Each structure stands twice: as C-alpha cells, then as structure tokens.
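Just one protein chain is left out here, and the rest sit where they should.
For reference, chains read A, B and C in written order, and residue numbers begin at 1 within each chain.
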Amino acid sequence: DDSWTVAGRTFNSRLIVGTGKYKDYAQNAAAAEASGAEIVTVAVRRVNLTDKSQPLLTDYVKPDRFTYLPNTAGCFTADDALRTLRLAREAGGWTLVKLEVLADQKTLFPDVIETIRATEVLVKEGFDVMVYTSDDPVVARRLEDAGAAAIMPLGAPIGSGLGIQNRVNIRLIVEQCKVPVLVDAGVGTASDAAIAMELGCDGVLMNTAIAEAKDPVRMARAMKAAVEAGRDAYLAGRMPVRRYADPSSPLAGLI
Amino acid sequence: DDSWTVAGRTFNSRLIVGTGKYKDYAQNAAAAEASGAEIVTVAVRRVNLTDKSQPLLTDYVKPDRFTYLPNTAGCFTADDALRTLRLAREAGGWTLVKLEVLADQKTLFPDVIETIRATEVLVKEGFDVMVYTSDDPVVARRLEDAGAAAIMPLGAPIGSGLGIQNRVNIRLIVEQCKVPVLVDAGVGTASDAAIAMELGCDGVLMNTAIAEAKDPVRMARAMKAAVEAGRDAYLAGRMPVRRYADPSSPLAGLI
Amino acid sequence: DDSWTVAGRTFNSRLIVGTGKYKDYAQNAAAAEASGAEIVTVAVRRVNLTDKSQPLLTDYVKPDRFTYLPNTAGCFTADDALRTLRLAREAGGWTLVKLEVLADQKTLFPDVIETIRATEVLVKEGFDVMVYTSDDPVVARRLEDAGAAAIMPLGAPIGSGLGIQNRVNIRLIVEQCKVPVLVDAGVGTASDAAIAMELGCDGVLMNTAIAEAKDPVRMARAMKAAVEAGRDAYLAGRMPVRRYADPSSPLAGLI
Partner (left out) sequence: DDSWTVAGRTFNSRLIVGTGKYKDYAQNAAAAEASGAEIVTVAVRRVNLTDKSQPLLTDYVKPDRFTYLPNTAGCFTADDALRTLRLAREAGGWTLVKLEVLADQKTLFPDVIETIRATEVLVKEGFDVMVYTSDDPVVARRLEDAGAAAIMPLGAPIGSGLGIQNRVNIRLIVEQCKVPVLVDAGVGTASDAAIAMELGCDGVLMNTAIAEAKDPVRMARAMKAAVEAGRDAYLAGRMPVRRYADPSSPLAGLI
C-alpha cells in the first residue's frame, strides 16, 4: 500500500492527467484509462460539460471512474479564477479544485501574488485548493500557510516539455511541505516524470506530454510506469553516487 | 508484443540484472524476480556454481526460470577472458556470453583493443558474444563487424551510479547498429534506466543500482517499471520540446 | 565600448563583488581590485563603516575607487530593510542600493511579496533600487513595474555555488526587462559567470565564489575574465549547435 491523501481523499495513482489537446474525447478517455489516473483535471471554461447537443466529456471520461478536478486554465486574474470555481461548484458540486492564476498568455507562468490572494479567498469559502505555482519555496510556504490542500510547482513552462529545470527548488519544497507536492507542468517524457517522483514528490500532473505524443495512449501507459518507477526508486533508497568506479564485485575468490 | 532478439533468442523483458553485491543469494533471487528479468548475468569466476558444500546460486536464481549469461568480470586481458568463457562453456554449456575485458581495477573501464581481439576469437569459436565496451561509436562498429551479438556501451563507470554521461554517443551507437544495443553500467536510479530506453536502446543491464539500494527488491521493481516506461515513451514518440510556453488548451470557448 | 547603465550611472565592469567572508579587509580589497569591479556591495548592518577604533572597510576598499552599493543582507522583513536603507542614506548619502528581503535564515531565498512591497516604498522615497529576487519572470515584471532600477535574480541559493539552475527563466527575464538584469547568487566558479553573461545578462554579482576560493585574489581575476568572456561570446553570436558532426573543413582540395 502506498496511497496518498489530499483534502481527506485517498488515491493510489500518483498521476493526474489533463483533458485538453486530444484529437477527441474518445482518445482522451483511452489515454486517461491507460494512465491509471484516478483524477483528471478539467478546464471548466473550455470543456463541454453541459451542452447535450455536443459531445460531452463526461460521456467519455466517466465521473464515476475518475475524480474530476476542475481547474482555472485561461484565468488571468484572481477574480476570474474565483468566478470560474464558484460557477463550477454550483454546476457540478466540485469543492476539490485546482487553482491556476496565469500571468500572461505567452509563458502561462503563474502570477504568484494573485494566486496567494485567490487561495486565501477560496479556502475561506470552503474549497479544497490544489495550487499551481512557481518553484519558489517561499511562495510555496505562503500558499501552505494560506490553507492550500496541495502545492503544485511547475517543473518548466506549461507545454514546453523541457523537464524539471530546478531540482534544488522542487526538493526544497518537498522537504518543507506538510501537504502533498505534485509537479505540474513541464514534463516532456517518461524520465521527467520519474525524476519528479525521485525527488520525493507525491505526484505529477501532465497534459501535453501525453496528448501531443505521437501515440497518446502508449505514452499514457509509459507515464503510469514512470511515476510508479520513480516512486518506488524514491522509497527504495538509491545507491550513493561514486565519482570513481569500483568493482561490481569483490575480486577475490576467482576461478 | 514488443520483444527483442539476441543471437536467435527472443525475450520480452529488456532488463538484465546481475548477481553480485547482494546480501545473499536469497535476496538476489527476490530482486531478480521483482525485476521481471529473463536474463541474469553471472561472474563465473566468482559465483559458486559447482561446490555443493556451499550455497549454490542455481538453487536460488533458477536456471529454468532465468537465462544465465556468464560474464568475465575480473578479467584484465583477452586471454584471461577467453580462458574463463571456454571453461564456462565446458562446465555449463553456455554459448551466449557477456564479454568484458577490463583495463584496470580502479575504473573498470573496458580495454577496447583487447575486447575487439577477444571478440574476434570468441566469434570464431562459435560463441554468441554480447560485449561490454566504451561509448565510442567507432569501436562499437568494429565490434559489430567482428560479429558481436550485442553492443553494451557503458553509461558511466561501473558501480558509479552517475547515470548516462554521454547521450549523444549512446544515440549514435543505437542509430548505426543492426544488433541490439544495451546500456551496461552507470545506471543509478530509475530515471537513468528510462533515459537509456528513451534513447532507443534495446535494453539495460545493471547490478549495483539494485543490489546497493537500501531496499533492493523494491528498487528492482522500480527498474522494471522504468525500463518499460522508457521503452513505451520511445515507441510512443515524445512531444517536441518548446522553448516558450504555449497554452495547454485552446483559449477560445471559455465560459 | 560596451558599458552599461543603471539609474543613470554608467559602468564598464559587469562584475559586482561582495565584502563579506574574507579573511580580512586587506584580502577583500586585493580581491576587489583583481576583479576589476567598479561596484562593491556592502552589508551595512554588518560591515564596520563608522567605528574608527576598529578596522574600517573604507580604509581598504576605497570609496573613491569603488561605488559602494549598500545592501540589506540580514533583513527578514520589508520594514527591517527599509529601516536599514534609510539609515544608510542618512549615514553615507547612498541612494543607489541593493534590496534583499530574505525569507529565512536557512535558504536565504528572497521573500518576493515583502520585496515588492519594500521596492514600492523605496522608489517613492527616491531610492534607486537594485532588487534581489527569485528567477520568476512574473515577479521580475512586477518589480520592474514598481520602479526597480535593476532586476537581480538568483541563479541558485546564496552561498551554494551550484551555478545557474534555471537558464530558461533567466533568459525569459532578460528578454522581457528594460532595466539591467544581473545574476545575483549561485555562481560557484568561472564558467557559471560566463553562462550568466551568455544568457544576455547585463552583469553578475558574487561574493562567496571569490571569498571562499582557496586563492580569492586569483579567483577574482578568473571571474573578471569569465564575465568578459561570457559577454563577448554573447555579443559575438555563438555558432549553432549541431546534433551530428560535420567536417571542420571542406574536404575537397586535399593534397
């Protein structure tokens, strides 16, 4: 057993996947299934959740199979994000949410000032807030102090696929946080996800790395294995690095 | 189905594990089992395969479950390696072997000149030779020309756990080789193994990374998943890297 | 001519050095001289600038030779930093200052919220504020909007010597800023300083890398050359990276 718990809910999978950029909802559902994810994050301003004349995400990625984690992708102010999540709560009853308040359309970096402010408001309103943020450990602490349910530092710019740029900061956040830490954004391939977990993160969230792979379903399976591999490697306690080679075996007792 | 074939033998697992440095043969067997490996490599000059008054490796790591791949760990000349493998063939009938001719006890780097010479002789004598070598693509080509059954470049010094030092060279070897390429030596943790596979290698061989983890059995499981993750990520075709962020989703159609 | 200008003052040297951690003021002065720096930064809460019964920094590192840049090392709140710089202005007439508001004693990371607040106040009070901050481009933009005279992102934790951890972020800050950008903290050796400059930064500030080298004066000289090298390489426009080798020369016309 190696489950993790956020806001009182316990999950076995440590991989959270997105619901954007896929060819269609069927491909999205197949990838989500292959990923083993128990949580999918949904840009509630973008995904069709209500218009029954159009394909509905919920007909493919089933809410009884996946925990829906509404997010505020596309929100560039705290107020915009607050409005979006309040509407989401009214519409779907969701209280476990992912907050992202973006600073600009080019880099999609979080605006940490607005993010802290929105977190404070949402916590007061009873939301359980998982928060997308920079990899600044001091901001992470402020968010935790404000009541964030989970800290979700970026590994690299959203959609960049560059992998984790600053392992030192991610590790410092892991060491200091009492709530779960999940790398959110920047993963490009399987080893990136493994590295996040080897740093001691509780999980990884990704969208583009799966959705824009040539074969998204196979990549989803790769990411499932990568997260498990990184987690097990972290728990197993890796060998120390040695600068100089040493024998792979005692050289005594030869034939 | 994603099997690979060396010297006419087909395997599903792409992870080869060692049989040195474990606390005892029981732990070794448990780790080998957890790794999902179908091949174990055995330093025939070191491991007890014949003295029934002592624990026998074969009583733990069963030859009917694992393909034994005898290796020449501890051999510092071509002649020494040749003698060792001829004895191994006589004793156990093994013809699929792993050749390593080491240059010195400190770094355990291969002596590529002696290695090429030994490969030529062994091929003439009917062995199927998987060869530990440097990451020099030109030497790799010479070994393949000499009839090597597989090329096994080091990722980093044996037992160092440093991870793959030169991805360019490993990738060049993968691109040029017609026989399987397996990274041998240098893996320290799960992401290192994933990276090897993401470069297009056919497999990975490791010993210390598992045997010297705090929990070798769990690390073996991690490595199994890491190799599968890296392989699937390679086949899935990763997203392109972008220098600047782009939206994780089209921003039209907002609430 | 390749000078740079901050708050109306023009400098030729792009290296700013510190005045802490040296064996004594004489060694500090020798290192500052060897570094070619025109600006030295001074922790006004720590360095002796007034007690004539003790050695005075100003007797060694001469104010007529170096521009003194008072800093707020050791200040953990905006108020503390404000108080320190107001005292400094009263005592020495300094208006070009370096603001650092630290979050904790362990990591010495900046508290960006307090830093923004203090910047706003100081700018209103007529200071020219060079600001130590994280490598978050959004925070950098806020600081510039608040009137900062220069943005000084950390490359890695103060005193770590780890080198620049996140080149993507540093480059994004350089691209977006109209005021000078100087990497502050994290440089460990000469190549780290060169890399900062190759990213297009206007300068580098360092203390520990020089003061804690075995031979601080020689390291100061190394850093002078490294900053010049990185700057020239940036201006010269480096060759493109090629994944595969190509001839270093046309191969026609051979003997």
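Following the convention adopted for this analysis, a residue touches a chain if its C-beta (ideal position, glycine included) is under 8 Å from a C-beta of that chain, and two chains touch if they have at least 3 such contacts.
The structure presented is a predicted model; accordingly, all values stated were derived computationally and were not measured.
Here the missing chain is touched by one residue of C:Ser13, C:Thr84 or C:Thr115, and it is C:Thr84. Only one of B:Lys21, B:Arg142 or B:Arg221 touches the chain withheld from this view, namely B:Arg142.
Only one residue in the set B:Val42, B:Leu99, B:Val112 or B:Cys177 touches the chain that does not appear here, and it is B:Val112. Residues 18, 20-21, 43-46, 73-74, 84, 87, 105-109, 157-162, 185, 188-191, 193-195, 198, 207-209, 212-216, 218-219, 221-226, 228-233, 235-251, 253-255 are the ones on chain C that touch the missing chain.
Residues of chain B that touch the chain left out of view are 103-104, 107, 109-113, 116, 134-139, 141-142, 156-157, 160, 162, 165-169, 172.
In the analysis below, only the chains that are shown with their structure count from here on.
Comparing the contact residues of chain A and chain B by number shows a mostly shared set, over half of all numbers used being common to the two copies.
When the CA atoms of chain A are superposed on chain C, the rotation angle comes to 180 degrees, reported as a multiple of 5.
Between the Cα centres of chain B and chain C there is a gap of 47 Å.
Per-chain Cα centroids separate chain A from chain B by 33 Å. Across the assembly, chain B contributes 243-244 as residues in contact with two or more other chains.
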